[in-house]
Each structure stands twice: as C-alpha cells, then as structure tokens.
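Got a structure for you, written out below as structure tokens; questions coming shortly.
The complex is shown incomplete by one protein chain, all other protein chains being positioned as in the whole.
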Amino acid sequence: MKIAYLGLGIMGSGMVGNLLQAGHSVTVWNRTPDRCTPWVEKGATQANTPAQAVANAEIVMYCLSNEEAIADTVFGEDGILSGVHQGQIAIDMSTVHPNTSRREAVAYAEKGIEFIDAPVFGSKNESAAGGLWIVVGGKKEVFEKVKPILEPLSETIHYMGETGMGATMKLVGNAVVISQIEALGEAMILAKKAGLNPQDVLDVLHVTDFKSPIFDGMGSTLVKRDFSTSFALKWLLKDANLIAQLAQDNNSPIPAIALARETVKAAVNHGWSEENASAAIKALELQAGIEIK
Amino acid sequence: MKIAYLGLGIMGSGMVGNLLQAGHSVTVWNRTPDRCTPWVEKGATQANTPAQAVANAEIVMYCLSNEEAIADTVFGEDGILSGVHQGQIAIDMSTVHPNTSRREAVAYAEKGIEFIDAPVFGSKNESAAGGLWIVVGGKKEVFEKVKPILEPLSETIHYMGETGMGATMKLVGNAVVISQIEALGEAMILAKKAGLNPQDVLDVLHVTDFKSPIFDGMGSTLVKRDFSTSFALKWLLKDANLIAQLAQDNNSPIPAIALARETVKAAVNHGWSEENASAAIKALELQAGIEIK
Amino acid sequence: MKIAYLGLGIMGSGMVGNLLQAGHSVTVWNRTPDRCTPWVEKGATQANTPAQAVANAEIVMYCLSNEEAIADTVFGEDGILSGVHQGQIAIDMSTVHPNTSRREAVAYAEKGIEFIDAPVFGSKNESAAGGLWIVVGGKKEVFEKVKPILEPLSETIHYMGETGMGATMKLVGNAVVISQIEALGEAMILAKKAGLNPQDVLDVLHVTDFKSPIFDGMGSTLVKRDFSTSFALKWLLKDANLIAQLAQDNNSPIPAIALARETVKAAVNHGWSEENASAAIKALELQAGIEIK
Partner (left out) sequence: MKIAYLGLGIMGSGMVGNLLQAGHSVTVWNRTPDRCTPWVEKGATQANTPAQAVANAEIVMYCLSNEEAIADTVFGEDGILSGVHQGQIAIDMSTVHPNTSRREAVAYAEKGIEFIDAPVFGSKNESAAGGLWIVVGGKKEVFEKVKPILEPLSETIHYMGETGMGATMKLVGNAVVISQIEALGEAMILAKKAGLNPQDVLDVLHVTDFKSPIFDGMGSTLVKRDFSTSFALKWLLKDANLIAQLAQDNNSPIPAIALARETVKAAVNHGWSEENASAAIKALELQAGIEIK
C-alpha cells in the first residue's frame, strides 16, 4: 500500500524499516530532513512538508514526540490536515493525551478521513525488530482494515475501544513503567546499602514471580552505569505529566505514581533529560548517597 | 536424611510434602498440632514440642510466621535451641529481619550448630510444586552442604552472602512486590475511571516489556473480585514493617515503598487482614470510589 | 469611586460589603442574579451583564470561581472585555493560574486598560470583616493607585512583582494550606489511635512554636464533626490542581504537596465536594478506620 510515515525518531525509524520490508510504498517526512536519508536509500520517498507527504497516501501514519509536535505537524501550516483527502486513514502512533486523539478524530472526520489512535509499547529494539505492542482506539471496522499494516510492526495488537482508548491505555501502561523504575531504584539502593551485591539481586529479580523484563533491561545497564538512551528521560517526564493530567481529568488518586513523577522531575533538574529513562534512579541515588554498582 | 520441619502454614506444608517425596525422614511440629495430621498420614513423625522435634534430626528447618514465633519456637521454653546438639544444621526459611537471623546464628554457634537463613519467594502454588526461589545467607560451605535438600523445594537457589543476607534479599524482593501491588492498583483504577475495560488492560500487561507474573496472577483474581488467600494481607503488612525497619537501619530513602505501606495499613484497618495481599488494592478503590471489575 | 464588582460568592460578597461601607459607588453582577439583592438593598446597582456592569466604572474588580468562569465572564460574550474602555483599571481577585493573569493583562492592554492580579488569602470571616491578606502582581505604579481601594478589604497587602506574581503567591500559599490540612489530619488520627484526647491535642497545637491559626480553626470544627462550608473542598481540589500545574510548569518537585492532592481527590470521590475543605481529613479517617472526636 501507499503509506506516508511522519516522524523518524527512534520509534518511527524502526517502524518505517519494517513497513518497507513488508513491501509497502513509503513516503517519509521528518522535521530535521536528514533523518530521512537512510530510508530513502532503502527505497522510501522523501517529502518536504507533511502536506506533501500525505497527498498520495492511502494510509497516513505518524509517531511524533509530543502535543506540540502534533499541533505543528497535524494542525499547522502545511500540516497533515492541509494535505489529506477523503478516503484516507490516519493512524497516530504518538504518546499523547486521549483528548488530543479525540481532537484529531474530529478534525479528520470533517475531511472524510477515518482515524485511529495506535500508540505503541516497546522501545528502540522492539521497534527495529517489529516486536512492538500496539494499543488501538477508534472504530472497530477501521481497526480491522489497518490491522494487516500494523502486524509486521508488532508482536501483539490490542483493540481497546473507541477513539482515545489507545492513547489512554498507553498512559496507563507507562504509569506502570514509571512505578517499576521507582521500585527498581528504591529496592536496589536498599539492597546495596544493606550489603547485598547488586548483580546478585538482579539475578533474583530475573526469576521470581515478580520479575519483569524491565528489571532485567534497566537493571543490567544500571549496574554498568550505562545510561545511553533507549527511551529518553525527557519523554518519561512528558509521559508522567500526561498521566498526571489523565488522573486529574478522572479525579483518580495515584499517590505512588504521582510521587514517582517527582523523582523524574528531580532527575531532569540534574540535567539528565537526554539520558535513558533509567537515569531517574540517579536522582534516588543522590538522596541515598550511594551508587548502585 | 533425618529432617525436622517446624511450622506447617501454607509455605511449610508445601515444603514438607516435597521433602517427604524426596525420600527424607521428616519429623514435624506445628503450634496447632492438627495441621500435622495430613503429613503424618503421608509418613511424617509428629513431635509434641520443638525441642522434641529436633532431638534426632540432622537438619532442622522451619518457616515461622514472624519474629514472635521465632522468639517462642526457637528461643522459648521447649524451643529448638533447648533440643539441638552439636553437628546439626539449622535453616530458617521464615521472613524475618536480618538481625533476627544474626541472633539465631550466634545462639546456634554457641551450641556448635551451623545456621543459614534461607527465606523463600513464591507462595502457595510454588511451595506445593517445589517451585520456590530460595535466597540464602550464611557460610558458603554450609550452604553447599544443604543445597541438595533445598533443590527439590525450589526452581532456583541463590547464595547471597554472609548470615542475614538471605533475609535481607527477601525483604528487598518483597519491597518490589509491595510496589507492584500498589502500581497495579493505581493503574487499574486509573484505567477503569478513564473508560478502559479492566480485562483488556490485563491482556496488555500480560505481554509488554513491563509485564510481570504478579500482574497476571493478582490481576485476574482482582477482576473476579476473588480475594481468597494465597499470601495473606497481614503478612504483607508484617513484611512492609520489616522493610521499613531495614530501610531505617540503613538510612535508605524509600519514598514510594513507604507510601505503599500506608496503603496496606489502610486495608488492614478495613478488616481485610486474612484476605489475599491483593486486598490492599481495595483500599485504593475506596479512595477512588470505584471497583475494578 | 465608581467600582464594578463581579462575582458574589462567599469572598466577593464580603468585599462588596466593605467597598460599600468605604463609600464607593458599586455596581454588582453575578451569574445567578438573586445573589445581588442584599447588596442592592444596601445601595449597590445591579447590572444584567458583565459588559453592562463595567461600562461606567473606574475600577473593575472580580472574584470568580475558576478558569472557566474567567473565560466566560472576562473573555466571553457580553463579557468584561466587551464593555471596558481605555483608562479603567481591572483587578482580578480570583485564584487562577498565573498564565491566566498574563492572558488577561495582554487582553486588557490591547484596550488601554491597566490590570493587576490580586488574589486574596482568608475565607468567609476575613472577607466579611475586611481582614483579608491580598497578594498583588502587576505594574508597581498601578498597584499604588488601587491600594487605597484594597485597604478597607484587608489586613495586609503585599506587592509580589510583575503580572502573575500575585496569582503565583496565592498558589504557593495554598500549597502550604493543603500541606497543613494533611498534616493536621494525619497527626490527629495518630493521636487518637495512640490514645490521646483530640481536644487536648488541639490545646497543645494552640500554643507551641508550630501552632497555626488553621489548626485552631479546622481543628475545633473537626472534633465537633462540623464540616459546614467556609472554603469548599471542591475549591481546594481546584487549587491543588492549579498548584500541580504550576509545579509542572517549573519542573518543581513537590512530593508531599502532590500526595496531599491525592487525599483531596479521594474526599471528592466520597462526595464531599460542597463541604468544608477540612472534609479532606475524612478521607484520611476512612483509611485509618476511626473518627477524630
């Protein structure tokens, strides 16, 4: 199919690779154009503006960094909405507030375009390997139509309900992620202070019934003091802020998740925005006066 | 080998079954004696007092409910220490503060007895199936001696270091457990309030890179409103209190774990002590004004 | 002077009374018009729309409930901005986000009107008695001009800096208020559970160097189980949400204040929105399983 893909960050790049490999004809656009080059070399077409990118596509997909990028790229001048036409389907794979998804759906509907919100779980490796977990909101029949396109990108695809429910599920999931980063940090610090060897602790966390892949992944880089970015701390803060907003909208008490947001704030204040999300644990280490290694 | 096993709660019972099946000669004791009956029927010998139980054993094992039970059964009148003799090895599988393990080690050493602390992760099912995860503190050579006895009880065995390090690892692990229960509760409440179907959310939590067996296990019973006890809430509170003490001893900041303890307190105040640990989430639901189902 | 006063809630009513008593000519407007009647009887003129209210005023003052009310009454159809003219001074005494104050300032400036944000501390009694504490943002010289009008309303007036700094100070102050309500609740519950008589505890809190008028005021009504409204719980939640937003804007970690917001959420979920802000403590009591009395 003819697919436009906008936004070639860590996540988008992996997806474009898998769309090309699946045989689709892909037109790409990115705010900093040179990120398009490797995909053009693999057969993608490069567009100069979002509007141009989507002009001839059957499917419009994008994974943008935040609400501001949506405002620019979707709603802005030469944005997606100024280039689309009836009959297309738009798929927003960004992590945004569900109200943003709802605003997009309304705007697309006015142009006769179907829309689903389809954010993804997983980071760099899963995106490259086509092993994402996709959560979808929107009309069921539209979801069924685009499912074959999403399949080569993902390990599982979950239909969550009406427009915004994909975005909602993404934020709920990341609320768990933030909690687990906080838990890992606090527990590893306690372990170290109480005399345990951090790697031995990770070996235990690798097997018990409260194990989690995130403990394996972040734990192993943590003890090596490797904070190279797979999912940047600044995006964790962005998500923490969206989660707080969602909880506020629904008056949902989230004491521990709210607290974990404050830890992420501290880590950002320390200047670690561009490091991996696990750098949040360094803010906890500072309070403890030790390093986990 | 001749093994004395004291304490036939949910955990101890499972272990005795596997020790018998492994061909050991097992003498059992329990505070309420009738819990011994099923194991006597399967070939165990019943003792009337802890002292009597350990008199002829090569290995003395016990899994007791808390510090008070250790005080009575190990240090009390007709307790284990009054019946042991040189050359035996004692294995405390209870979840206690590492200082308790250290006091036990000293008391046993005075009688020429080796001691290891070897608490276990897993609950009812893992104990019955011989699938526990055991974490061990004490002399390495003593650990090596008893390892063959522990193997039929467990999926993995982890040597963590000197006396008390098994107990320490157990508390660190349960700190993660408490965090995960809080995270599951807060996230599921937010999901429900924001319009998601709880079972659909669990299906997502089942596959992502932040999945955890505890989310599967507790999640599925939660949505069925099944709080039948696998690991009682009162023991979660006991453990939360021990974790807080360990963190105090080491001046280790544990903000989110400390907060989760307050949730468990609330659930206990609501009268759910004997229900499953997942009943902590009901305290969160009360604050949210909804039920996850 | 000719003053328009819009918004006759608990706070606005008290201020109008004191403006009339100070000899000003006051035109009033309120969304539900019958709240104007008592003031008309005391000499105020009633307007049918915000625009009409401000038409002939020298000074335009208002104390509105939230951002939505500002959107309607200031920016909306027949709103203040549609009725004002060059040379007037507008004073927003509402508790709003400082960015709202800044938007107002810009909109007024376009019409040649000066603006200050001047929210107030104190509640029902202080407003009626002219004993408010007013915190002001805006141009210093404009502040000096309106100061004589604010004096009969207040015990003290504080100039905090440029536009938005009054609103910012209000939120910072209410962050302290929320913390103190949480502290009072947690401490009184602990006292009661540990066997102290609540009134005896309040007597101590009345004299020490950590005493506070809020402990006296809320404490005495709390032990009488009197939650009649002086400052409604729903406004406490509104303010908690604004504080969280301000902290997010500035990436300022506020762990305990964030946590207190979750308590207020819980109390609102229990249906106590219209009760006094001290009803937040009832959410804590529920977790404790006791009542402070």
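We call the chains A, B and C, going by the order they appear; numbering starts again at 1 in every chain.
Keep this in mind: a contact is a pair of C-beta atoms (placed from the backbone, for glycine too) under 8 Å apart; a residue touches a chain by one contact, two chains touch by 3 or more.
Since the model is a prediction, treat every value here as computed from it, not as a measurement.
K.L.:
Which displayed chains make contact with the chain that has been left out?
P.N.:
Among the chains that are shown, those touched by the missing chain are A, B, C.
K.L.:
Hey, which of C:40, C:109 or C:176 is the one touching the hidden chain?
P.N.:
C:176
K.L.:
From the list A:259, A:279 or A:292, pick the residue that touches the absent chain.
P.N.:
Going through A:259, A:279 or A:292 one by one, A:259 is the residue touching the chain not shown.
K.L.:
Which residue, B:118, B:258 or B:286, contacts the hidden chain when the whole complex is considered?
P.N.:
In the full complex, the listed residue that touches the missing chain is B:258.
K.L.:
Spell out, residue by residue, where the missing chain touches subunit B.
P.N.:
Contacting residues on subunit B, toward the hidden partner: 237, 241, 244, 248, 251-255, 258-259, 261-263, 265-266, 268-269.
K.L.:
Since one chain isn't shown, list which residues of subunit C touch it in the complete complex.
P.N.:
Against the missing chain, subunit C presents residues 98, 121-123, 126, 133, 135, 155-156, 158, 160-161, 164-165, 168-169, 171-173, 175-177, 179-180, 182-184, 186-187, 189-191, 193-197, 200-201, 203-205, 207-215, 217, 243, 246-247, 249-257, 259-260, 263, 284, 287-288.
K.L.:
Using the touch rule from the top, list residues of subunit A that touch the missing partner.
P.N.:
Within subunit A, the residues touching the omitted chain are 255, 259, 262, 265-266, 269-270, 283, 286-289.
Methods note: only the chains that are shown with their structure count from here on.
K.L.:
Determine the chain that sits nearest the middle of the structure, using the mean of its CA atoms as its centre.
P.N.:
A
K.L.:
Would you kindly state whether over half or under half of the residue numbers at the subunit B/subunit C interface are used by both copies, giving same or different?
P.N.:
Subunit B vs subunit C: same; shared/all numbers exceeds half.
K.L.:
Go ahead and align subunit A to its copy subunit B using Cα positions, then give the rotation in degrees, nearest 5.
P.N.:
A turn of 180 degrees brings the C-alpha atoms of subunit A onto subunit B.
K.L.:
Counting only Cα atoms for the centres, state how far subunit A is from subunit C in Å.
P.N.:
Inter-chain centre distance comes to 39 Å.
K.L.:
For subunit B and subunit C, what's the span in angstrom between their mean Cα positions?
P.N.:
About 52 Å, centre to centre.
K.L.:
If a residue has to touch 2 or more other chains to count, which residues of subunit A qualify?
P.N.:
Residues 251-255, 259, 263 of subunit A touch two or more partner chains.
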